[in-house]
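First the structure, which I've put down as structure tokens, then a few questions once you've had a look.
Every protein chain except one is present and positioned as in the full complex.
In this document, chain identifiers A, B, C, D, E, F and G correspond to the written order of the chains, with residue numbering beginning at 1 in each.
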């Protein structure tokens, strides 16, 4: 059982659990709308376990990103109710409560972009959002995308994932009015600077009001969607 | 008076005004939530004038970005109700209707970031948002930022503008739960790759769920906030 | 009158006019299908004049690229039948014979791309091609492009010019079967590495069989189209 | 048997086969002159198999690029008439009809450029072109290249493949009038930025009218040649 | 026993031990305040052994950096009193005398930065400094850092280690007056140019008077602290 | 007279003067050892004046960096005791008290590095350090440097300024034991990436324990020296 | 008259003239084979004058590189026998003695490369070499180069200057056996990274044994040729 100061109030006491190798931020759920998420790489399985137990003891849901299969197997033995999804490399225990009346579209240009898309989609589901998946709608056959217009317009927020020249978010951005978060991927032939080509495309999009997260960062895009979903939900809550 | 196909319905007719040198997108207001915005550089004053008149004839508000003073003077002569703000280089006629119950915070790390901050703030005001300005809260004197926490938490969305090492959005991102759009600027000593240092910092922020627009792109950040504000407003509208 | 070896046969004699400061390649018309083109920058007006006269004496048409207005005025005084187009910075005397049954489409994403588009279009006209101009069809309002599909499909070759994220050639490439030469431009907000973002997009296009020339190189794209036009014309010539 | 909408006419119905993980573009043969090509990496063997079967059911020839040996063996078991070439990493079933009177030269600077050259040559043969291979004609011994001039001039289009300083396409470009597509490779000593040195050389060639595809992209070059061959063939067809 | 010129006086004789494959700098302790440190990579275990023995024969303490476990095992067999620490990859024999009244703080932003932090901390201990370790105080939960202010202010010099956006040293730099050496690390999501993002952040910090060493170079930071500690100690020595 | 909260105690009240366009950090002198320094670029002369007056009213010395001559003339009219040095672009009023027994060496490789060297030297003098200038000791004539060894060894800290290949700090670093801060400059022939070549050299120096500041940042180097000088002075103070 | 230690012997006395702002290296002629050359930029005309007079007093010939016209006019007034060449931006007084039996070929790819070629050629003439100029032999018309083979083979050393793809030195390197120094220039269309494209080409040349100097550095190439010429002359001297 880790040494931990008793549930401190922020401003008077630190507000975190000091595990020596880590200071688990127990206030984050209150401050930022989601409990601290554990980044898997560079941590040992026992370290991840301790942080997860600390959060669990505080009744906070647990999400671990970029978790490899070996560590996942090790965690499975010690943690009840732990689940793991290999393609998205996400491990979790519990989940955030469902967010009212909010649909997130996760749109991927090609089949090779699917692992990043799944990281985004499953993170969003953990955070309580309803997710609509729209796959393989790259612009080289634009009729495939145009056939999805109604589904795109029905979403409250869109995450658009693309590699190569990243033309997809620009076209989508010109078709919808909702918030649009673009995620570049490392997918491409020849020279593309490990995804920088796609990111440059998104940052210079001719469709206004698109924002961008780092290359392959499906998790970050879903978290940004959560911040939006909570603001949108405020209105709904106020109503009821 | 420009040659223009009569108000076309999208899908049946093109949906744009063909001015030969430009095809003004008249459907954009309906599709994307804001009328087409005119990017000033690389267009002559007469070209800008014609596009503005076309939008005006369609009863759409007009915004021109990165407009230099000389072109602004020229437009002033031909367009009634045209206003120009030199620091933000924005020209406009009319404005979008006010968006209900939504406050956008525009937060700048230093004095040198103010032109970008004003581009964001005034664009947001044109789009109907209420704007709260928070200036010179760089992290080298963190007490200046901590003193603003209540103001930051009262916002529905934050645009955080910073150059140099761009530490500000990471600290802010750990203090609030609302959507956070980071704008890197070219401000810095010595080698910073024209703002790329700041952008890299924002893309790699340890605060989750931050999104990024291109360097100095205050306009793009405000447009992204608009997309969020409209989703948030849907809940409010639904209520009333 | 420049010192010049008499019209040499290639392989036996040099095949060029030696002007001391330059060796004018008189065989190029025969070898490569077009007379040597004079690149304006870095040459003085008198140097350009001498090279032009040498070509003229050989009955070869003259094209000067990236020619500034001052040098153009100076050449105008000495050369009869010299014409100059300021936006495309092209000067010329004479032109190549018309190429039979070949239409080149020159397609520009936005108004700011027009100078590069004109360099391509006018160079192509000098080389004898019929040119179809299609302007301001950027993908943020995709309906504007889709309305041009018939015009695009009627071309024998397309030059597609775009800055920013350069999504246009990918969408076009998925709509047509003809050769497609993409030209990136320096147009963009914020960080785009002086057009490299657009070029990366084109090199990584998901639409197959697109080729690329250097940033802003409208001339090079037109020359590449000439090489294609001549091959296409061979068939037509053979027929008659 | 995959779920697939019945052969749709474009504009009325989607025109693609929806396999859930992929939307196979069945109209591409008609629109772009070649059936959809399957990019091997990032797809599982079963996924490739299903796409290949879908195309086969539509009587479209199948080409798979960058296919590794393990997946090739797996496909071999399920697909009759499937062939695989290890050096070029190409798998195929069937081929496009032969294109009349068109010879494509594939010219490689050195022995190390051969895998890329074979990808180009075999893709071209799949598309129906006659291919002439010209190997190891790097400029350090220019007499080796000059001895090939007649063969080079007999081609209707040239793909020139080179790494290092990529001088070969510039010299070739000055010797011939036909279309010239340059392919940079990663071959080089020391620092060459993974082929960027060669690509920069090609983009800045002093020989006019050369176009470029991405590093090591022999497939893309062959597809570009196909677009040219079809235009050239139109003349021939018109004649007969 | 290596061939070695007898203890030479600098300026008259070389002042190094010539081992043929290496010239061990025996004067460095006197000139630079620490004996020559052996960089492990690129040297064989026998080579390291010989250099270590040469230093030992001169009564100089031995430190080997970036030493892998295999070579460490080999050295252990031949050298008495040799110790090895796997996480920091440091091997050593003996140590420098303790430096009077000087505390070095080693501050790491996250758990993944610990290997670099340990390289810094243990090198500093070898050099005779007292080390205070402060871990996992990244700015996304700024209250964790603010809770350490007294510890930070009690240090005579700080090494601050961070990856990602490297905001930590800027915040720390605004809280303390002592020398501050920043070490960027390769830790980050997506695109960060192998730590260059963090380094750019530190070089452009808004907190004045921070200096930087190369990416992951914990050893270099500790050596820089040594140079400072010696100057600080001069005052103390002078006093007694 | 600017609106300003009365001298607040840090932790209870903000500790800064709020001038609307800027929040002057009045606590910095106490926290970081020097009053806030005004960065000239991007601020108007009236803005600089107001900040300077605020500091002056608090009895804090004023330093303005990168101040151009026009703004300096304007400030001269309003501020008594204001002095300006054109080569180093520094303006100041008052100075920090002299630091006991500490000599800073400012060492420049060539004549072209002098403006950066003067920025460092005069900033250091403003902060109260004694400065020893050592100029034009580039390594192409190493005897010029070797002749200065005694002067170098007499310093308590060295700032070494160099452009081109930046070999100077490595050689100096091998000759002395004191702290060494390297400043790269933009001086160089041909391609040097605007000083990045020099910075890379310093970051990879074979002389251990060197630290680096950003390109041309003489001010930052002097501030880093101040942090060291204060620690060194603590010992001296303790003694007396 | 500058303060200067009397002609010192190296090793006993410094061997330079100390002018306060500069330390003129008087031994360089003896050590490196040429007197110190004055780099013009970043020095005032009076500074250049003093250094020139110091060298003159020592009977050493004077060369000033990258000297602009204004400073040249100023120097002309004070220095007898001073000559200035505007295109190459070289000023000089006197010259080195002629080097026996050594011809340097200076070969430029195009007219735009001439300023760099002249800097190389005139520097070489100042150093006493016989120079053969070969101009406008770019590879796009390879017959122009092949016609110069005898002249190329008659040289003892070649400087080859080229921008764009820099194919020229590779072709030349395969035709001759003498030393070959390649100089990249900034000449090019579109994106070439300010000459880096040309430099990459030269560093990766398929012709073995070529060496490279920095972009536009004609002076450096000539100095390298001088080092070769002196070694070659040793043999000749030994003979007579």
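As a working rule, contacts are C-beta pairs under 8 Å (C-beta built on N, C-alpha and C of every residue); 3 or more make two chains touch, one makes a residue touch a chain.
As the structure is a prediction and not an experimental result, all values here were calculated from the model.
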{"item": "Chain not shown: contacting residue from F:128, F:141, F:179 or F:220", "value": "F:141"}
{"item": "Positions on subunit G contacted by the hidden chain, ascending", "value": "28, 31-34, 37, 101, 156-157, 173-181, 203-204, 207-214, 219-221, 223-224, 226-228, 230-239"}
{"item": "Touching residues on subunit D - with respect to the absent chain", "value": "111-112, 114, 135-137, 140-141, 143-144, 147, 187, 189-192"}
{"item": "Touch list for subunit F against the chain that is not drawn", "value": "109-110, 138-142, 146, 163-167, 170-171, 173-175, 188-193, 196-198, 200-208"}
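By our rule, only the chains that are shown with their structure count from here on.
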{"item": "Separation of mean Cα positions, subunit E and subunit D [Å, integer]", "value": "53"}
{"item": "Rounded Å distance between subunit E and subunit G, as computed from the means of their C-alpha atoms", "value": "44"}
{"item": "Residues within subunit G bordering two or more other chains", "value": "140-141, 189-192, 196"}
